[in-house]
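One structure is given here, and the rest of the page talks about it.
All protein chains but one are shown in place.
Naming follows writing order (A and B), and every chain is counted from residue 1.
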Amino acid sequence: MGTTRLNILPVPTFSKLGVNFVERDISKYEPQELVIAPPYENPVRADVTGSTDIKLTAPENSSLTVILYIKPDSKLMLDTFLSASAGSRVRLVQVFEGGGQTVSRLTSELGENASLELVQLYLRGEDTVSEIVTKLAGRGSAFSAEIGCRLSGSDKLDLNLIAEHTGRRTASEISLGSVLDGSAQKTFKGTIDFKNGCGGSKGSEHEDALLMSESVKNRTVPVILCDEEDVEGSHGATIGRLDEQHIFYLGSRGLSEEKIYELMSRGKLLRTINKINDGAVKQRIFDALGWEYDD
Amino acid sequence: MSELLKTDKLTVCAEGKELLHEASLTVGEGETHVLMGPNGAGKSTLGCTVMGSPEYSITGGRIFFDGEDITEETADKRARRGIFLSFQNPVEIPGITLSEFLRNAAEQLTGRRIKLFEHKKELAKAMAVLDMDPSYGDRELNVGFSGGEKKKAEILQLLMLKPRLAILDETDSGLDVDAVKTVSKGIEEYRRSVSGSLLIITHNAKILEELNVDKTHILSGGRIVREGSGALAAEVLESGFEKYIDGV
Partner (left out) sequence: MKQKTQVDDIDRSLYDFRFEENEGDFLDSGITPEIINEISDEKNDPDWMRQHRLRCLEVYRRTPMVSWGASVEGLDIDNIVTYIRPKTRMNTDWESVPDNIKETFERLGIPQAERESLAGVGAQYDSELVYHNVRKEVAESGVVYTDLEGAMHDPRYAEIIRSHFMKLVPPTDHKFAALHGAVWSGGSFVYVPKNVHLEIPLQSYFRLNAKGAGQFEHTLIILEENSYLHFIEGCSAPKYYEAGLHAGCVELYVGKGAALRYSTIENWSKNMYNLNTKRAIVQENGRIEWVSGSFGSHVSYLYPMSILNGRGASAEFTGITFAGEGQDLDTGAKIVHNAPDTSSYMNTKSISKSGGKSTFRSAVQVNENACGSKSSVSCESLMLDNISRSDTVPVIDVKTDKCDVGHEAKIGRISNEAIFYLTSRGLTEEEARAMIVRGFADNVSKELPLEYAVEMNNLIKLEMHGSIG
């Protein structure tokens, strides 16, 4: 009985800001095990409704797509371990729909020239704590993350992403688009960590947060840790309402302000949704969002 | 010919400076008007103010469209009445594609749902008139477009949204010869299919060579200093403004 520290920021900062970690009681989860290893259907599709430990192995030079639709019955904890062997190309899609307390931890290790393309979508959720740790250990490995989130009501999301570059010529590219409404609260911690020896590596991170009501709370902590000279790192964040000039331009074409916000927030989420090349999953997402699906 | 647009002694300020002083003009239905003047005369200000830009404050006068006072109306309301402004420097809007945007705008303006298939057909037709590569439809609105591409995209919107009054702000500036020809084609197509009114703002109008201009207004220092027929525009093109703005 007691709480565990989760989503720990690799280099802590001013304590009063409350972003160094979160605490949750994760003692009562009893996860089922799910192993995804060859031979398997490609893509692998799974519905996750209760606590699960998933082990994913992509053998050398293989290509694997895994689509997980996570919709908790009540609370759930999901631990996903991915091992991408040399030369493998993995596409992992995780859609989180609604739910009570959700804790998700994704840890990936990438071998030489392996690549992981991660697509995550957070659609509502009372209290979601999600950590993504990617170890780019193999030389030439690459990681891209396209994350979208739509929160309203009193949803809460705490997201801690760490891209750890240890191998040479590794690359990470992280993009987060969020739309917050109601009294939603979101904290995004995105760390690009260049360890000594990862010469020739690049990391970039960008967040775009559209805030649509006065009671939202948005915290962004874009971190770059650098212990290696020969790297290129960058991050950017844009947070707030829509630009007045944009509203005028779109308004001059007949769109009301409400419609403009609807369109733009759709656009942000569509960026992520369109990376999911699966009609059935997209339909489910559109249904969850209450959008019409035409294609 | 009934009055479509009327500005009545319109005075406009921005950042503490007066940019337009008691500018009055009238554009009738189906007419083509030209607004000319040297740099900084206030031409763009007039166009943007008619469209309802938040950047400018109206400190005197009124604007009427179709006989109704629209001075206090928001931009989108004015658009729904049928006013369209082709911007001089259209802003880039990431997060929405050109095609998607046009479909939504058309739905708002007509008040009815437009099927995707129908929309794509119309879009392809309009793009063909303007020699635009269909892939532009899937690009984010104006993002990464060159100056010429942006202007073309504005004319594409003109064709798709079919307004009753089209205000074109320096649509030809910065374009090469071929691009000017294409934009002309677009304007001609608009006139043919919609028979709308045109208010063309320019200070260098190659575009006018193809059109029948009904009236010319010359703006200088925020004031309308001279009005005349289409011949006036031709004359200015030949010999410049100087004799019309002397003594101002």
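Simple rule for what comes next: a contact is a pair of C-beta atoms (placed from the backbone, for glycine too) under 8 Å apart; a residue touches a chain by one contact, two chains touch by 3 or more.
Since this is a predicted model, take the numbers as computed values, not measurements.
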Legend entry - Displayed chains contacted by the hidden chain, counting the whole assembly: A
Inset, instruction - May I ask which residue of A:26, A:44, A:133 or A:212 touches the chain that does not appear here? - result: A:212
Inset, instruction - Identify the residue among A:86, A:239 or A:270 that touches the chain left out of the display. - result: A:239
Legend entry - Contacting the left-out chain in the complete assembly, out of A:86, A:224, A:270 or A:288: A:224
Inset, instruction - Can you list, in ascending order, the chain A residues touching the missing chain? - result: 9, 11-15, 17, 19-20, 180, 196, 199, 209, 211-214, 216-241, 243
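Just so it is clear, only the chains that are shown with their structure count from here on.
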Legend entry - Complex contacts: residues of chain A adjacent to chain B: 208, 243-246, 248-257, 259, 263-264, 267-268, 271, 294
Inset, instruction - Give every residue of chain B touching chain A within the complex, in rising order. - result: 51-55, 74-76, 78-80, 84-85, 87, 90-91, 93, 95-96, 100-101, 104-105, 108-109, 116, 157, 161
